[in-house]
Structures are given as C-alpha cells and as structure tokens.
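Only one protein chain is missing from this complex, and each of the others stays in its spot.
A, B and C label the chains in the order they appear, each numbered from 1.
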Amino acid sequence: MRKLILGRVLSSFFSLAALVVMVFFLSRLTGDPAALFLPREATQEMLDNFRRLHGLNDPLIVQFGRYVWDLLHLDFGQSLRQARPAIDVVFEGFAWTFQLAAITIALVSIAAIVIGSLAAFRPGGIFDRFASVVSLIGASAPDFWVAIVAIVVFAVNFAWLPTSGTGTVWHWILPVAVLFIRPFGLILQIVRGSMIQSFGSLYVKTARAKGVGNTSIIFVHTLRNAMLPVITVIGDQAAAMLNGAVIIETIFGFPGVGKLMIDSILQRDFNVVLAAIMVTALAIFVMNLLIDIAYAILDPRVRT
Amino acid sequence: MTMTQTLPGTSTQAEVQQKGRIRGVLGMLWRDKFALAATIFLLVVIFCAVCGPMLMGDAALSQNLRGRNAPPFSIANGWFYVLGSDSLGRPLLPRVVVAAQNTMLIAAGAVLCSSIIGALLGLVAGYASSRVGNVILRLADVIMSFPSLLLAVVVLYILAPSVGNLVIVLAITRIPVYLRTTRAEVMEIRQRMFVEAAEVMGASPARIVFRHILPMVIPTLVTIATLDFAFVMLAESSLSFLGIGIQPPQITWGLMVSQGRQYLATAWWLAFWPGLAIILTTMSLNLLSNWMRIALDPTQRWRLEIGGKSNG
Amino acid sequence: MAEHLLEVRNLSVQFHTAGGTVKAVSNISWYLDRGETLAILGESGSGKSVSASAIMNLIDMPPGEITNGQILFEGRDLLTMPIGKRRMINGKRIAMIFQDPLGHLNPVYTVGWQLVETMLVHGAGRDEAERRALELLKRVGLPSPEASMKKYPHQFSGGQRQRVMIAMALAMKPDIVIADEPTTALDVTVQAEVLSLLDELQKETGMGLLLITHDLGVVAEVADRVVVMNGGEIVETGTPSEVYHNPQHPYTKKLISAAPGRGAMHEPQGRGEALLRVSGMEKAYGAFKALDGVSFDLQPGETMAVVGESGSGKSTLARCLLRLEEADSGQALWKGRDLLSMSRKELFGLRRQIQMVFQDPTQSLNPRMSVYELISEAWVIHPEILPKARWRERVDELLAQVGLLPEHARRYPHQFSGGQRQRIAIARALALEPQLIICDEAVSALDVSIQAQVIALLDKLRRELKIAFIFIAHDLPVVRDFADHVMVMKSGKVVERGTARQIFESPRQDYTRRLLAAGLDPDPEVQQRRRLEREAIIA
Partner (left out) sequence: MKRSLMLLGAALLSAVHLAMPASAQNASRDVTIVLGEGVDLMEPCMSTRSNIGRVLLQNINETLTEFDVVGDKGLMPRLAESWDQQNDNTWRFHLRKNVKFSNGSDFDAEDVKHSIDRAMSKDLSCETPRYFGSTKITATVVDPSTIDITAEPKQAILPLLMSIVTIVPSDTPVEFVRDPIGTGPYKMTAWNVGQNIVLERRGDYWGDAPQVEKATYVFRTDPAVAAAMVQTGEADIAPSISVTDATNAETDQAYPNSEVFYMRIDQGKPPLQDKRIREALNLAIDRQAFVGTLVPAETTLATAMVPPTTLGFNKDIKPWPFDPEKAKALVAEAKADGIAVDSKITLIGRSNLFPNVLEVMEAIQSMLTDVGLNVDLQMYEVAEFEDIYGKPFAEDRTAQLVAAQHDNARGDPVFSMFFKYHSNGPQSGFSDPKVDQMIEEATAATGEDRAKKWSELFAYLNNDVVADVLLFNQVSFARVNPRVAFKPTIATNSQLQLSQVGFK
C-alpha cells in the first residue's frame, strides 16, 4: 500500500508539472490581460504601465522562471483582478465547490446504488424500466433548464426554498438537487449493469442455499462485489464536480471554483487559472488515491 | 453447472442464423419494441440531418419580427409553425429539423474522434508495457485536469474559429474517459485464455488487440458514447459563445436550447423542442446501444430471439 | 409407505429458451434416508443437479418452471411451502456444498464472516456463532483455524476452500447435506481426503448425504445407493456394486465401459532423433520455484504425459515451452535449435509447429467468433499454409476429422457442449499442421464418455498425422491409456520418468505410488481394496 501511494505521488507530481508548464505557456498565447483589465479608452501609457507592474513585458521564459521560483516558495502569485494572492481566491472558491461536490456525490452514490440495485434485481421489470427512463432523461436534460424550472417552481411558486445564494442549509437544497440529476443517471446505469452481472454469480446461489434473505443478498452479498466498476465511475463524476459546476454556480450565485475558473480564463487572470488548476488537480489526485484505497478495502483480492 | 450451456435448443438457433443475417437482425429488432422505436426515431433524425437543410432550409431562416414567439400547436400560419416560432419569428419545426444536421455532425464527429483516439490509446496503454501504459495514463490525467474552456480559448487563438476546431476541442476533452475505460477492460481481457490461444497461433499484437480484444471492449465504449452524445450536444453550445463553433444563421440544437434559455418563463417552447430532441436522441441511442450489446454478443443473442421478455 | 427424510416424487422441470421449451428433468423420483449416502450419477446435461436445485429453491423462474411433482421433506411438500419457511430450511435443515468453491464463496468477505453469517441467519447469537465457526474450521482440518477465520477465500488452496464449504454446510448441523460435484476440481490426493472427511462427518452426525457426481470412482468410494440419470430421466437405481457389475440400461453400460484406465498400454518404439530436447529448465516466481531443473526428450510422434498435483510446475513447463512465459534458464532444443532464445521472428515460424490445447475450451475459444472464423484464423495468421479459396473446404475437412459436422462452422462456441468445444479447439490446433501439440489438462473438464472420445481422437491423430503430444494431466487413469512415456512432477522437479507400463505397474518412487493409490476406481470392490491400501500408506 505504501508503495502504491508513493508511486502515485511521484507520477502525479510529473502530471502536475506537465500541466503547469502547458497551462502557463498555452494560456499566454490567448491574448493580453492588460487590454482586458483596462478600459478600451486606456492610453498606451496606461497599458505599458500595467504590463510593467505585472511583469508582462519580460520574455515568456523569464516570466516562467519567476513563476516557478515563487511556486517553490509556495507563492502562487497575485490575482490580477482581485489584487490579492491567487491561492486565497482559489481556496475560497474551492471550499464551496468541495462541499457541494461532497454532499452531492454522497447523495448520488447512495440513491443510485439503492435504486440501481433494486432495478437490477428484476431486470426488465416495471421498476427497472421506470428507473432507466427517468435516469436517462436526467442524464440528457440540459441542466440550466432543470435549474431554472426548479427555481420557478420551488422558490417562486411554492416559496418553499430560497431562489439562490448561500447562507443556510435551505440554500443548498436546490443546487444539490439539480447537480444530482446527471451523475445520478449515469451511476445508476453502471450500478444496474454491474449488479445484474453479480446476481448471476455463484456465491449468490450459496447465499440462497444458506437461507439468506433477498435484502441481504442484494445489499450485503452482491453489492460489495458489484462496487468496483461503480466506484470508478463515482470517482470520475466526483472529479468532474471538483472542477466546478459552472452552470449551477452561475445560476444559483454559488461562489465555486468552476465559475472562478471560467471568469479567470475569460479575463486572462493567469495566476488564478494556474492556482485553480493545481488545486483541483491535486484534489482529483487525492480522490483517485482514495478510490484505489477503497478498491483495496472492498476487494481483498486487490490487496495482495 | 449452468443449465443453458448444453441445452439441445441450440440447434434451432443455427437455423435462425441461416435465414440470412439481415432478416435475423431485423427480426431481433422487431421483437424488442423499445429498440425498434429508438431505431425509427434515429432514422428520422438521420433523414432530417441529410435532407432537412434541403427541404426546409429557407423556412428555417425566414424571419418575421411581428410573429415572434408564436405559441405551439397552432397551424394558423401553416404547419411549419406547429411547434411555435422563435424570438425572430422563425418557425421552430423547420429549425429543429435543419439543426439536426449540424448537431449530428458535431456530436458524431466529436464522439467518434474521442472514442476512436481514446480507445486506441487505451488499447496501447493496456496491451503495451506498463511504462508506456503509465505515460499514457498520466497524459490522460493532464487532459482531464486541463479546463476545456481554456483549451477552447487556446484553440480559438492559435487556429481559426471553425466547426472542425470545435470538434477537436470537444473530442480532446472526452478522450480520457474512453482511454481509461478501454485500458481497464483490456487489462482484464488480455488475461483471458483465448488471447493466449491466439498468441500461441502466432497472432501479431495488432491482430490480438483488434480482432480479439477490441470486440469485447466495444459494447462498453458504445454505452459511454451514447451518454456522451448528450453531453457533447449541450457542451457544444457553451463553446459556441466563444466564437469557435457554429455561428448563426447556422444552428444546432444546443444553440437553440441556450438561446431559448432567457425565454424559459415567457416562451418555454423555444428551448423545449430542441431540448426534447436532444433527450430523445440520447435515449434512443442508449436503448439501441443496450440492444446492440446483446445482439452483437453471440452468447446473449438468444435473449432477443425469444422475444423482448428479458432484455437485461 | 414409510416416510423418508427427503423424497422427490414425479418431479418435472422445464426451461424456456431460445429454441423453445426444454425439459430438464421429467418425472423423476428418488428418496434419501437419515445416515445414508445417495449418489446421483450423470453427465453434464443429464439433469442430475436439477432436483437438488429444486430442493434448495435455486431454479430461476422464469426461465425455469416446475411443471409437476412434489419434494417431501419430513412429509411436508417444499414446493407449496411459503418462501420464508423454505428459507429457514435452507442452510439449517438442508445444506449444500457446491462444485467450485472459489466461485461459490463470496470473494470479498472473510471465511469466518461467511461461516458466522449462516448461523446468524438462522438465529444464533454472534458469540456463539463465532465460537462454533472456529470449532467447525478445526473439525474440517483447516490449518490454524483462528487465522483462517480472518482470511479470504482466494487465500486458500482448492482443497482448503472445499473444506470451508463443508464447514459452512455443517454449521447448523443439518439433516441433509447435498454435495454437488464436491471434488471435481481437486487433485486426486485432495479428492480422497475430502471424500473421507464427508464420510467421517456423516458418521458423526447421522445426516443424509446426497452426492451429485459424474465420476464412477466417487460413487464407488462413498455411495450406499446410486441413481443414474441421462437426458433428464432416471435410467437405473441400485447399490454401486449392482449397478457396476450388472448394468441394465445401455447408457449405464456405455458409461461404465468409458471409464478410463483399463485399455491396453502403449509400448513405445525405439528411440531415434529427438524432436525436442529439454535440459535444465528453471523458472521461479519470486521465492517459489515453479520449475527446478527439468530435462527430458521427446521423439516425433511420441506422446509424453506429464502428471502431478497442482503446483507441481507442469503447466509452467507448457507455458515456458510455448514462450508464453520466459524460462529463467535451461535449454529447449527444437530440432536442434534452442527455442528459448529464438527471436520474435523465428518464434513466428515456430508457432506453426507447436500448438496448444487448453484446459477449458469455453475460455480458450473467443466467444464472438464463429467456428469457421476460429479455425481459419490460423490461415489468416499464416497465409502460406492455404490459399483462401480452399479455406471453406479445409474447415469442413478438419471438422470431420474431429468428429463434427460441416454445418457447425457457422455456429458460435457457446452453442456447443464442452466436449464439442474441445474438438473445435483441437481442430484449430490442427489447422496449423503442427508437429507437436501440448495439451494442458485438455480433457479434465470433460465428462467421462466425452473424455474417452477426445482421447481416442487424439490417439487417432497421432497415428495418422504423426503428431507428438505433451499431455499434461492430474488424472492418472486417463494418461494410462494414451501415453508412451509418463513424467511425474512434484514441486517443479521431475520425480520419475518412464514408459507408461513402468510407471503404472512398477512405480519406483513413493510419491508416484501415493498418486496411484489416491486415484478412485470405478469398481466398488477394487476401490474398497484401494482404500485400505491408501490408509496403510498414510498410516
């Protein structure tokens, strides 16, 4: 296990380094932040001044060297737009995204696993068909549709929930519910497929012969065996969520890292982009590691 | 002891196959009504994609600011207006039909590119030495962490805005999914005995990979691809605003949905019909891929040959 | 009529499949009493397991359907009993031991957990269940039971897993234990141990034992009465001795005559130029030495059997010869050239000359390729063998050669029985016109009568085509009828090597003798004697 972790840390370090280099140079091909930060009518003097202040006049390689040097001192640079350390900006956004992702993925996993397992118990049955259709619609419906309709129905018409924003637990319900839908459909499909396969396994026969009840067969005997592919997909979905949920963040006024990333890219706030990518990549890396560990916990055969 | 393995019923199956492949396939399709409906819908979509712009191209562009946002289910202005009209008074039915072409081109293009490249890399990563496999996997990690919007902006600046480049951007961002799935499956399948049997016969690595391993991986890839279709159709519109994708008066479903967004409260039909088209297409593809998964597998095919009872 | 502990009356079960309704068993009746061992003998597809599945409520309905009959347990009909009640009988009153313990044990839970669960399900307290689980593991003879409780199924050997299964079946001290092919996958020596364990346990608890098997030897070893099934029907019943010595039904006769190990032995001809000369081959996996200085010669057209228990290195030998794995050291001269050091390109030519037939034809045939594709793939890879125009014809020829029909070419592997599949695998090997075929346990997964047919086929090919065979097996009787020379292996070393007659009639090594003694003979009287001998060796 220690070897696994060590190997992962090492290889992820290289991925991260490659990512930083790529993003650093590629993003600087995409235009001049000075023109975006300053008003259209800015004088040449103002533009020059801005570039001088932010070191944009130096050759790219010098800028890169400086960036790496600062990075080695854990300095991620200043945000152009917010005039404060980029890493602070990113951490604030990431904290929200992380919570949103964690809550959503936890709920999705539970719901998809329970419903997917029950659907798989009688493939082709009414419950199965219903679950499949609902999940497919969920997986292919445009999410802003769902978001706006949800606001109109639950916040405006019924006034059960706040429309948007942050502050109380009630504010979390709609964003989580909307974010829930897409991965739910996907994971449900995987759970179902994997469970159908596991139900055909011989150990299910043994359990029946032992007199074990259906509930226990589904959730104790079969589920754990069926979890391996499911965990992979949950991991992929969680990774996607850690990158931020732009539409949800935009509509619900949720200050997450997704919108931050988009805004920073559009405004060419390179330091924030880089810091955000590093933080999310790191989070994804940690999560992948956790998934490998979960593999080992779930399946003793992986351990040896 | 599996009972089905040696049941004498197998001989009749062979006869079914002798009746000719196409008839057999059609017969299997006929028995699974869901798959049949899905196929019909997809054929309609393909027809729209091929012939739509020819048949209704002009109608889809005829603006009429005074007849804007006309509600659906009224044929007072002709049956083109049965789904209502958009904010420029253009009839929605022809627009949905015409948009099928660009939508399908982009979605199919992106999904095909990403799945083919991803599957190839995954095959290499799974079958080649572990060092090569690791390098490819790390590459996938990098792509996965690279924000697609940044990629799009980079492409926009380095290359010119075009539909082809849009497809490239969409394809690149989806490669890791296929790559990782393929690799995982290959790692498992390469252990199987029939792969060794082929090796013993002297089959080249290429033959083993493409003839023996790939066919086993394809059903899983197809399932992912169908779900990706929906994703790509929606993602495409979010990149269009950068200027790299389809530009009006060209139209896609995704673009129609995102344009209709601000009218959700006042004229729901603007976003509804193209959204419905996306949902139905995705569902049809998914149903068809489930059916194909069974139909392509000789050991499962009997399920379809006895009727749609257990399409599990 | 006296009440039996368990009685199956006029049971009929059918399955709905692609080709219509198939009768799995029709109108079968048998009974089992306390303290008695009943064997149901039959080959795959005979329906021998169906009644057991019906008893345990393991038949999936649909596609299965019980159309007729009763299953009386202590006089009450299980088939009309509510599901909940039946579940309380399963595992508590009637328990089952399955054939393949690796598949039938849940891989992700510890052995202890699975044992305890059985008892918890039936209302035992956790502490008591754990204590009893430990006792059971001790009783079935698992080494260090405390540690075993915390281990997972994959950490045990096949024989140990079967012991775990037995412990699990015995957990609730059931009245009846059903054992479905409990020893098929095991080495001969282990098989003997497991069977005697079952025997002992039966004596201790007085349970009724229902043994489902295809092996006459197993019947001879343990059964009190035997029921012979074929095609879903009972063809004969009686004591093992009656049935063996005086079979009434033609099927029984055929089955008995097919039992291996009683034909004439081969007398190898004089030795000439060796086709393959192996010397000092070694292969280690970490600290474990799979091959430890193996050397032998093989003549053209010769059949050499390699026998040994699992872990003896016999399969590793085959894999190294085929370069599926690289040997650590040693030489293997193929017509004078060392095949262990051949380049990729040279190896390609070698592939034509040395072929392999694998143990499990289900897995070694690509399920998505038709028989035609499977066989003709050889010529796709080696186009110089045959022009494409002649493929069709040649496939038909090969199919005929292995006893299949030309129309089989269109079908897919899963549409064949196990024996037929192995024939396809052989036809595929023949397509390359090899000079040596390595058979790795090529017949051990097959039914007795099929085994005999396949061996006869191989023998015919050897005679007609002068192909040499390396025949790897764990089952000695099979080897006896077929091999010119026999090589006995243990822990990667060659224990003994000689002609078939030398090995079978005058074995020089203890280990060889022990292997021979562990084999089960279909004749109950012979087997009775052999058991006494075996016990003497052990003592």
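In the analysis below, a residue touches a chain if its C-beta (ideal position, glycine included) is under 8 Å from a C-beta of that chain, and two chains touch if they have at least 3 such contacts.
Since this is a predicted model, take the numbers as computed values, not measurements.
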Which displayed chains the hidden chain touches across the whole complex: A, B
Task: Please pick, from A:11, A:164 or A:216, the residue that touches the omitted chain in the full complex.
output: A:164
- prompt: From the list B:27, B:161 or B:219, which touches the chain that is not on show?
  reply: B:161
- request: Using the definition of touch stated at the top, determine which of A:11, A:82, A:197 or A:216 touches the missing chain.
  value: A:82
Message: In the whole complex, not just what's shown, which of B:74, B:129 or B:262 touches the removed chain?
response: B:262
- prompt: Touching the missing chain, which residues of subunit B?
  reply: 61, 63, 65-66, 68, 86-88, 153, 156-157, 161, 240-243, 247-249, 259, 262-266
- prompt: In the full complex, which residues of subunit A touch the absent chain?
  reply: 30-31, 35-43, 45-46, 49-50, 53, 74-75, 79, 81-85, 87-89, 91-96, 98-99, 148, 151-152, 155-156, 159, 161-172, 250-253, 255, 259-260, 263, 266-268
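Quick note on the criterion: only the chains that are shown with their structure count from here on.
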- line: In terms of mean CA position, the chain most removed from subunit A is C
Message: Roughly how far is subunit A from subunit B, centre to centre by C-alpha average, rounded to an integer in Å?
response: 23
Query: So what's the Cα centroid distance for subunit A and subunit C, whole Å?
result: 50
- line: Check: subunit B positions touching at least 2 other chains come out as 309-310
Message: Where in subunit C do residues touch two or more of the other chains?
response: none
- prompt: What does subunit A use to touch subunit B in their complex?
  reply: 11-12, 14-15, 18-19, 22-23, 26-27, 29-31, 123-124, 133, 136-137, 139-145, 148-149, 152, 185-186, 189, 196, 232, 236, 239, 243, 261-262, 265-266, 273, 277, 280-281, 284-285
Query: Considering the complex alone, what residue numbers of subunit A touch subunit C?
result: 201-203, 205-213, 216, 221, 224-225, 298-301, 304
Message: Going by the contact rule set out above, which residues of subunit B touch subunit C in the complex?
response: 1, 3-14, 17-18, 192-194, 196-204, 207, 211-212, 215-216, 296-299, 302-303, 305-306, 309-310
